[in-house]
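All protein chains but one are shown in place.
After this line comes subunit A, so read on.
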């Protein structure tokens, strides 16, 4: 029945593209989580009245985040071509999409981390300091656990955004469902291929959101 509705879909190509999309989204989400968390924590701790309060460091980090957040992703990919080439020796393939995906998403996530950390009760931080906690203890045992639900729902939103970014990265040759929809579907006027790729992307997004919501609720003991 499916082959009747989608006559031009070649399933082996479709699954390979799905794998590529999942690979790019997965790796870039994990790296974005770590990098965004680190930048977000730096932004938080260097802001006024915090442990590392430092106007200059805060300004520089904040500016970098804002600059990379403001560049449209499709432009960012093009701007990063020399960097990617230097890093990986090529600008084609799944891995070549990763630098752009991460550099595009990490500042976005860092902002969400900052918002999450600001929501932590100041009293709890004061309590930790009054117990003689080191900064590393405060980061690992207070900041991250106490903002975990917001950090998780933030990374869910970011992962969904990254699925969209991989589709765009596909257009410059990174592969994945976006690439398939564009080259195989749009350029050859095979609407059924475009539609199928879209359906699979939608399913991926739904699953990400479902998992994200589930673990966020699990982590929230408030």
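Following the convention adopted for this analysis, a contact is a pair of C-beta atoms (placed from the backbone, for glycine too) under 8 Å apart; a residue touches a chain by one contact, two chains touch by 3 or more; residues count from 1.
Note that contacts and distances are computed from a predicted model.
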Name of the absent chain as recorded in UniProt (options "Methionine ABC transporter ATP-binding protein", "Lysine 5,6-aminomutase subunit alpha", "NADH-quinone oxidoreductase subunit J" or "Citrate lyase acyl carrier protein"): "Methionine ABC transporter ATP-binding protein"
Residue of A:22, A:148 or A:183 in touch with the missing chain, whole complex considered: A:148
Omitted-chain contact residue, chosen from A:13, A:90 or A:137: A:137
Hidden partner chain, residues of subunit A it touches: 121, 123-124, 126-134, 137, 141-142, 145-146, 148, 219, 221-222
